[in-house]
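Here the complex is missing a single protein chain, while all its other protein chains stay put.
Every chain is named by a letter (A, B and C) in the order it is written, and numbering of its residues begins at 1.
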Amino acid sequence: MTEPLLAVEGLRAGFGATTVLHGVEFSVNEGEIAGIFGLNGAGKSVTMKVLAGVVPSRGGRITFAGQDITRLSAEKRVAAGMGHVPQGRQVFPDLTVAENLRLGAYLLRRKDKARAASLLDGVFDRFPVLAERRDQLAGTLSGGQQASLAVGRALVNEPRMIFVDEPSAGLAPLVVQELFATLKQVATSGVTMVLVEQNVSFGLQLADKAHILQMGRIVYSGEVGALDQQALAGYLGIGRMLGGVTSSALAGRRAPSPSPAINGSAAATSAEGEDRVPRSQRRRQARATSGS
Amino acid sequence: MGQVLVLGLVYGVIYSLFAVGIVLVYRGSGTINFAQGEIGTFGLFVAWWFTTAHHLPWIIGAVAALVMAAALGAGFEWAIVSHMVEANRVSVAVATIGLLAFLVAFEVRFFEGGNIRKMVAPIRGTGWSVFGVVVSPTQILSLLAAGALAAGLALLLKKTDFGLGVLAAAQDPVAVRLVGIPLARVSAFVWGLGAAVSVLGALFIEPTIGVFTPGFASEMFIKGLAAAVVGGLTSLEGAFVGGLLIGFVEVGANRVFDFPGVKMFSILFVMLLVLLVKPDGLMEGFKFRRRALA
Amino acid sequence: MRTNRRGRVRACLILAALLGVSACTGAKLPNQAAGKRSKLKTTDTTLTPAEAAAQATTASSIAAAQAAAAAKGGKGAATQAAALGKSVASDGSNFHSTLFSDAEDRIGITNNSITMCAHAALTYAAAFHTDVKDLNVFWSWVNDHGGIYGRKVTVTYENDNYDPQTAITAASTCRDKNIFMLLGGIGFDQIPAVRDWVENLTSKHLLYLYHTANETTGKRYSFTELPTTQSMGKQFAQLAAARYHGQAVGILKRHSDNWEPGVTAFKAEARRLGVKIVYEKAVEKNAANYTQELLDAKAAGAQVMWGWENALAATEMVQQAKNQSWSPNWMLFPFNLTSQTIGDAALAPKLSGLAMFPAFSYGDFSGEFAKYADDMKEFQAQYAQYDGGNSGVDLHSFGGDLLFLNWTAQKALYTQFLACGQDCTRNKFIDVLHGYKKKPISSSCFIDFTRPNTHLGGYAVNVMETYKNPSDGKVNWRNTQTCVETIG
Partner (left out) sequence: MTWLRRIRFPLLLMAGATLAPLLGRAGFLSESKWLYLGVAVTYAAAALSLNLLMGYAGQISLGHFALLGTGALVSGVVTSADRGGLPFMVALPVCAIVGGVVAFVLGLPALRLRGLYLAVITIGFAYVADQTIFKLNYLSHGSAGIHLPRPLVNTFSFSRTSDFMGILCVLLVVIWQVDRNVTRTKLGRAFHGIRIDESVAASFGVDPRRYKLLAFVISGAMAGVAGSMYGHVYMFVNNESFGFEKSLLLVIIVVVGGLGSRAGVIVSAFFYALFGVVLTHISWLHIFRGFDILIGAALLMYTVSRHPGGLAQAFQESRDRERRGTPDEEAEEPALPKLPEMPRPSGLPERPTVEGLSGSVPVLAAHEISVRFGGLQAVNAASLAVPRNKIVGLIGPNGAGKTTMFNAMSGLLKPNAGKVELLGQDVSEMPAHARARLGMGRTFQLIGLAGDLSVTENLLLAQHVVASYGVLSALTQIGPSRSVERELRDRAAEAISALGFERFANTPVKRLSHGQQRIVELGCVLVTAPEVVMLDEPSAGMSPGAAENLAVRLRDMRDDLGRTILLIEHNIPLVLDVCDELYVLSGGEILAHGLPDEVVQRPDVIAAYLGEPAAAAIVEAEAEAEATPVKAKPAPRKRTRAGAAK
């Protein structure tokens, strides 16, 4: 049995007085696409930020490629082979496309300029639209193009693993489809990937393994294929979002800002008591009338 | 009129240099380094120590001063600013006020109080008369240096990976770390560079004034600050244009009006006017990068 | 935190060294004077020649110095002291001060000590490589030779940082030391604060000597030996008329209500003497950059520039004019700071200046220096002894003249204490000062507190110009005329 590429053990993190992650554990094997799913405020984005090294952990251990990186700075982690497609894409708006990509290859260019150049060509091949607009300011690109740029920027450094945080947020559904196709293609080319996605239906199309985060803990880890839809709905408490017009309609919704707050469906439901039944009935009716 | 132009240009360039330092730090950390002027003065002390006290050539003193300033700026970033990532930018500015006070006290304490000193000029000679104003070789040099600095900064920022990282860090500090650029180094670099540019300004203006003491550059810093604000605080060309504008305004107002404090008054007036009418500065919409590309 | 800024430094350099000297007087004098006239005679606290001689033997070298000074000035310290009573009486201004009650009268003076305190910009005393030890060389010397009538003199210093508010706390701290009197630093910015503080204290147990050249009308506790702003302005106009006859004058002046009366007096005198003023401009303190003003003055046809600013600003002005290849004749406050900083350029043309104190240039005792060469030699000798070695202050450098000024002032104070006599009290000291009518004090010019405004102190000045000291090659100042009331 081989060592997983990324192993997360007992990860704790938070902001100020609030603790958001209460001991997150999961691991990702080489070549795998791991999806992390969960509700708003479950701690998905915080997990990604802690993994990236931009939010400090308060406990636990992160091992990447056999190396304990828990105390490493963000840039050292990148140097160790992690690549990032951050939430909101975060391209550098006042730099051109080419400059954005050059920065993506910042570390590689210091070691091997030729290799960086060939990777850059690879990105331009993969995203012709970027090649067309290489001298355009990134801030003037459309959302989809920016997403491509963000992916490309992560790839030019030749990462072993890329972390993709909410790629679909703020994008039109068609664009999202294209983007996911690209990500799939990237993944099949051998790059390991961790994907956080609000849009579970999209996310499940892509991921091999699913990790479900609830209130700062991983409550389920397993093969996506083994995931029963009902069970998933149960874990997430979002059954109504799967399938049908409603969930499609939700595809375009904006990603909520990462919230340090803890949300717990269990606590909420238990507190509600008896008048829960009629409401869920109403909900079902609503779903029915909305034409699923 | 010609005189106003020449004097305005000569002083304005110096204000520009201070303004460039201010803008660099503002871009890098979103704050104003109020110690910028005093770092310039401190650089003069260092340069003086090498040149006047130990009779070494100007260039050695200047280089030593620039190196010291860069170290001081970067050191301040490392010791203080880097711990204030989450802090309000005004708090960081307040920290620089601490540095200002510290440097003045240090100079007074360890450089024998306010003993006035004289730096040698980089180039000797009287200079040339333009519109009745004798422009010294140092002043010519400062014009050239400002031009070279502008071009150098443009090259550095656009043509090197690290420079691009500096520009990128100003736009998105988190994303910069996510592509593997050491943000701490970028930030320290920007503070160091800003400090060094101030020393350049101080070295060039000192021969024009004649002597220096602790606090020498503080008024010039205030004018540089006005220049930076007028230029929009984020724009390097804005800093240059603002510096010249402040230079012309100061000299022009002093020519036209005669009341106490006319220079500062006119500068405050222009600064307020620009801020209220065009709060993003005169150079808004004319970004540094675009000119650099053209 | 006091971010000591340039202003302080600059202000400090105005007249920098520390002690002023002189005089005091009660304001309610006129009606008391007649009644008290005879009292001084009968109390007879002044030194008899014999006593003075005895005093002189205990402080032999001091006595020697005084004898030397006496030889030149025509009177020894002892005779001078003895003559005091007479001159007081003959001046008709003899009265007995009642400013201090019996309890207050002996504060700060015992049978074997005199305690005084000075407020000074100590932070910047370092500017002249001086510290408290350097400032007290004179008193160390006196104390080692018996003090004043057996009393050791202690002078402590409180930093006033050239800030009016700090100066008030410094003065207050000084007073808490139960001092005989408070000695003032020199300056324009903080001095009015202390003067006001002294004059308005309701618990009056303080005598104060201050150095500022401004009106002193109505002052009771504070005295200056320096000329007033007005008299300086007037004499600068006379200097312009005498030395630069027929040349047009430009004025570059500090924008300040303290300095302005000098300009008014200058202009009045200039009008009287037919001096043409072609340019006048007020500049802010610490303006640092005067090029534009200088070019304007040049364009206006100024041939003589009067720099009515402190030594640092004056240095910058001269330097910046040179940078513009313009070398008018400059009239300034003479300090080695300016001349040594500018160097040989200060000789073409020579700068000229007016001051109450005599010029000092290390080791040069020729020419006008000869008139007070003994004082200079004593000064150099005692600094070599008490401040000697490498740790001592360098009298060649531009602190030299300031320390000589300090020395001169302290020596004047010493003279006055001698005159005050064995049984000196604060009231008596006031009486002594009040008796000063055109008295030479040490090697300074004479002072006169008996004029209508009673506190005006000195008005004779030394006229100076820059020259190169033949012994060390430094560009310093030397007197061209010593202690003149009217120039020309």
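In this text, contacts are C-beta pairs under 8 Å (C-beta built on N, C-alpha and C of every residue); 3 or more make two chains touch, one makes a residue touch a chain.
Everything numeric here is computed off the predicted structure, so don't read it as measured data.
Only one residue from C:Gln190, C:Asn462 or C:Asn476 touches the chain missing from this view: C:Gln190.
Contact with the chain not shown here comes from a single listed residue; of B:Ala53, B:Ala148, B:Val256 or B:Leu275, that residue is B:Leu275. Residue B:Ile97 is the one among B:Leu56, B:Ala71 or B:Ile97 that touches the chain missing from this view. Against the chain not shown here, chain C presents residues 1-5, 7, 123, 163-165, 168-169, 172-173, 175-176, 188-190, 192-193, 196-197, 200-203, 214, 255-258, 260, 284.
Taking the complete complex into account, residues 26, 30-32, 79-81, 83-84, 87-95, 97-102, 104-106, 109, 170-172, 222, 225-226, 229, 232-234, 259-261, 264-265, 267-268, 271-272, 275-276, 279-281, 284 of chain B touch the chain not shown.
Convention: only the chains that are shown with their structure count from here on.
The most distant chain from chain A, with centres taken as the mean of CA atoms, is C.
Averaging the CA coordinates per chain and comparing them to the mean over all protein CA atoms picks out B as nearest. A straight line joining the Cα centres of chain A and chain B is 43 Å long. Measuring from the averaged C-alpha position of chain A to that of chain C gives a distance of 80 Å. Per the touch definition, chain B reaches chain C in the complex via residues 3, 7, 11, 100-101, 104-105, 108, 112-116, 118, 126-127, 129, 132-134, 136, 207-211, 213-216, 218-220, 251, 254-255, 258, 260-261, 263-264.
Those residues of chain A that touch chain B in the shared complex are 52-54, 73-75, 78-79, 84, 86, 90-95, 99, 102-104, 106-107, 109-110, 153-154, 157.
Partner chain A is touched in their complex by these residues of chain B: 161, 164-165, 167-168, 171-172, 174-184, 287, 289.
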